[in-house]
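Got a structure for you, questions after.
One protein chain is absent from this view; the other protein chains keep their places.
Showing subunit A:
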């Protein structure tokens, strides 16, 4: 099916199942520990052995020798394959770091060997016996600030509208500041893990934990130079991904190599201490933001320069992603510089670009509001735009940013906020209030599905994944709605390369795209049913097909009916900017003595099209808000600049928010409709939830203390010098 024009009135406008708050259908499996996660799939193939990886101990250079003799002779060991034993593997299109093979080290903890043994413990013990000699590369420069200074003013801006220099010269108020965000690690609960059966060196079966089944298959094919059709991938349950599991990682590669070597299936999970330096991460950013505004607060210019790091050929973290679109400035200048550094691969993490960019831009807006002596909410309202500021001929498909600001402010009680920085105190706690706007693009990708109806029960199959987001549930709701069946008459099967290729999960495109693909397949099935009954445009309701005198239970239809289709997206969407919007409001307490920061309450208002399931959508948004509290206050991959490695590489050293950090969270959905987005008029919401939140926290800290921190995370050491005497 081709989506060639905006969705008009359709069955989802009278929906009873789509849009209904529904607990996730896979919930019981998860809380009873019976959802089959990759590493625990003992039953899928017999004869599994255990693999354990060895990681490089330098950031870049070459391996001059490896001695694996002791490991090969260790108890229980079946095989050891070192990176020197095989040719460098191929690198797939979207990746830049090599996953295995050859003597070159591109980053710390790159995989350099795999041990296969009877037990996990034997494999791990043997892995530690491998001796490695290195020839380290020349010392590298990891100074992103210095690189920013070198790059600033060079190259071509990606967006250039009007005369931003003139705007800055003639402005009533100007902000010109530097902002820093650190590198961040996904650190999802379930590590990378795979079981691979490549026993015969021919057909490969992979049970893994990956957001993108088809990408995973293609990447494996590229790595090993084999036909993708020889590879089967299953990933039905995923314990978090956040963009880290968009990619094939060394777990599946090493398991495949081990399996081929020993002729048996091999399972391998990435040890937690490797998760930070072996896998991808969100690059640190350095950003300079210049804002110019008139006395009325109207932005006359936005100039946003940013830099991030990457291995050669990579994308880094484009912190300017939102800037061409978010605020209606008369002039705009935007540029992102990628600085090459031999660090682990920088790549996508939840809301890549916008998450980091809004951490800076929304603080700059707070500073502008202060310079203008204006309510930060009002400043954003006056700068709303219904057209793309970089291209005024292009409208937003739907944009209800102002409504987010107003509803959020109302729910939070913004009018009663503290308006004097450092001016509100309860006992030993300084109280502050802050807010920020949120913007995140709403892309869609082609997405396919098969639906099969038999005996009144519907089976949906698509290679779409559920990374904890609720895909099983919303896909089931969509199919049930389309066929007029109760939700429990629908079985959803996901994450298998035997099923039609879907959008997969990422870029907050998964929910909108995959439900549209299921809709396309269901439309085909409805047509088949109508054809079988010889009726036109029947109604599907309460498990029955009704048209004129025809009234047949779906359970009574003969045989099994099946339809497969893929939703393709027409060019008309390119006439619009599709995006989601939000507003975040935060109250913090800052301890007057120690500068410890504790978030006290949070309110979010979100505009993301039709909300398919308010329960799972809310979980996505509060999950994003929680992750952003970590980004605001504690998460930082600590770069050892002498060694080119992230030193705090475990969950004790890399502090994500814990339960005690997260207070009351309120989420308001505007429940708008965006017929230009999909037939369901839906957009993603999972990445919107992290956008802008960290800036709202930072702005609240400023409001509490009068200390403006422009370098994340906002930790107590950055406040101590500016706090009042105890």
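Here, a contact is a pair of C-beta atoms (placed from the backbone, for glycine too) under 8 Å apart; a residue touches a chain by one contact, two chains touch by 3 or more; residues count from 1.
To be clear about the criterion, contacts and distances are computed from a predicted model.
Taken from the listed names "Xanthine dehydrogenase YagS FAD-binding subunit", "Light-independent protochlorophyllide reductase subunit B", "NADH-quinone oxidoreductase subunit L" or "Co-chaperone protein HscB homolog", the protein name that UniProt assigns to the chain not shown is "Xanthine dehydrogenase YagS FAD-binding subunit".
The omitted chain makes contact with just one of the residues A:454, A:528, A:547 or A:648: A:648.
When the full complex is taken into account, the listed residue touching the unshown chain is A:273, out of A:273, A:294, A:614 or A:706. Summarising the interface, subunit A meets the missing chain with residues 55, 57-58, 75, 121, 124-125, 128, 142, 273, 428, 591-596, 598, 633-634, 638-643, 647-650, 652-653, 655, 657-661, 713, 715-717, 720-721, 723, 726.
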